[in-house]
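Selected chains only, in their assembly positions.
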Amino acid sequence: MISFGSDNHSGVHPDILEVFHLANKGYAVGYGEDRITIDAIGQLQDLFGGACDVWLMMTGTGANMVALQSVVASFHSIICADYAHINVDECGAVQKFTQARLESVKTTDGKLTPNLIEPLMTGRGDEHRSQKKVVSISQSTEYGTAYSLKELQELSDFAHQYDMLLHVDGARLANAAAYLDVTLEQMTKDVGVDMVSFGGTKNGMMFGEAVISFRPELTKNLIYYRKQAAQLFSKMRYIAAQYTVYMNNDLWLTNARQANAMARYLAERLSDLERAKVVSPVQSNAVFAIIPAETVSKLQDRYHFYVWDETSMVVRLMCSFDTQEEYVDRFIKDLSSFLY
Amino acid sequence: MISFGSDNHSGVHPDILEVFHLANKGYAVGYGEDRITIDAIGQLQDLFGGACDVWLMMTGTGANMVALQSVVASFHSIICADYAHINVDECGAVQKFTQARLESVKTTDGKLTPNLIEPLMTGRGDEHRSQKKVVSISQSTEYGTAYSLKELQELSDFAHQYDMLLHVDGARLANAAAYLDVTLEQMTKDVGVDMVSFGGTKNGMMFGEAVISFRPELTKNLIYYRKQAAQLFSKMRYIAAQYTVYMNNDLWLTNARQANAMARYLAERLSDLERAKVVSPVQSNAVFAIIPAETVSKLQDRYHFYVWDETSMVVRLMCSFDTQEEYVDRFIKDLSSFLY
């Protein structure tokens, strides 16, 4: 069954599957001291412009927990969007692990702005209040939108002005880079991002996320938190090898472009239908659209996808590196047939 | 370079690597609701005698954190051996995640007994004291020893008599089963174990651990803790598929037998040498031996292994599913040549 349910419903890119055989030769020291990992870390550092520290993690939630823990204490708070994965999709993992408070801000498109955050900036130095320490955003967002370089710069300037840090949950960082047509360095280091994760799982890897810190002086204890969060992989070479393939031939970009292109194509085709309506800008690999309620369960018999909002019958349709035009065509054809 | 450093220095068993290609076909729902996972869970339940709940985790530390969290509150304590992985090798992960206290007991061979625990059993109902809730053991232990069925039964009886639970860290459960020549069911459910993990990573899998609860009524909230601990894998099918291969042809047992056999062989060969001494019973895949201090660094130029105790110059030599007789022979030959 074809899935528009999530980009993690897709399998693993064949090139990545292949590299496991290479990585499988002989013994390797555990926990990241092996040659494959050391090389991959070096390549990741280059990809993000150098002068940064990089660590590999098992899962996206783990990458967020560990990155944020490395820069907050329990009396701090982390500002995020209402839709943020750390706010609603991780069963409180970040709060449990860091003990810090999440302060979520209502957004219309999943994106924070200085104007939206400004009203929260009270109580500095007041011992009765959690002290704001991090602005955490997702790029691309859970609502399929992407921050422009300018928006990122404004957010990091805002954060730094208040002695806060800007953290980016980059589970879909590749999709944003593909959309903006910029390098990862331009989209992170160059616009003042302090920490970012660079996800692999949702974009063709089997598992593995990288956390990058552009403030190595602040994150020197991250290694302990990684172990304490059970995110330190013993057979690290198998994540590292995936990243090697992911990077060497810009596979991350190729995959993201395909996913984005399919989302755009799907949105266009939906727009052709009178009774369907795309409700959010398509700036990555997600399409949010209203479709007639009576077609949903019929479509779900043939395709996997989620209803995002029961009331307004907004559905979320995710594309992935292996989504094919033909799948979209078939989906539209079926939807059309249910409509008329 | 040949490694006796750890069983996680080994690669992945070829059959397990192969199954990824099969698992990679088409889309699959995430987070464990896919067909491959549902089947693997069923097989795991059968393997452990049924009437149990099973969950898959990313890492061994994660499996311990989540299993223990599901049965303790912060005012509880968990009794474990001084050598226990949860006590010394996880950077405090279990304590951080569960907030409960670890009470470690000094052991000579890594094994707890009712007699060793008994002196701790004070302060029940006293609000000033952490309340004992779990006895957590490793099978096989970090010191290469294995609990007999009788010892396990005595521990579970002891625990239950005090209204405590018996948890087994089974990162090397297969090695103990192979040594005792019993089924997993006989070694866990039948002797009163309440929770156990069944490790894959150290025995030929790439990654993945299974947690089994024989007290499903006590662990119904474990799913939330798994997510909260970032141990819920989105592309779950890739752990599940590994377990399928691991189980179907008793690969777990074959692998463990090979590792154990190589440890016994290595111990025998060491015993032949006048100036080497095996210092712990070889009941799994680890050999603890004293070798002359001057040979250590020379050997470490050619083989990877760890010095366990600098003072007495005890070294730990781990064998694995892919350790070959020839590697042992070569190691002994080199050691001999350095000795004489």
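Note that the chains take the letters A and B in the order they are written out, and that residue 1 is the start of every chain.
To be clear about the criterion, a residue touches a chain if its C-beta (ideal position, glycine included) is under 8 Å from a C-beta of that chain, and two chains touch if they have at least 3 such contacts.
For clarity, every value in this text was computed on a predicted model and none was experimentally measured.
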Copy number for the full complex, please, knowing 2 are shown in place.
4
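Convention: only the chains that are shown with their structure count from here on.
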Distance from chain B to chain A - Cα centre to Cα centre, in angstrom
33
For the chain A and chain B complex, residues of the former touching the latter:
1-3, 5-6, 8-12, 14, 17, 20-21, 23-30, 58-62, 65, 90-93, 96-97, 201-202, 206-207, 224, 227-235, 238, 304
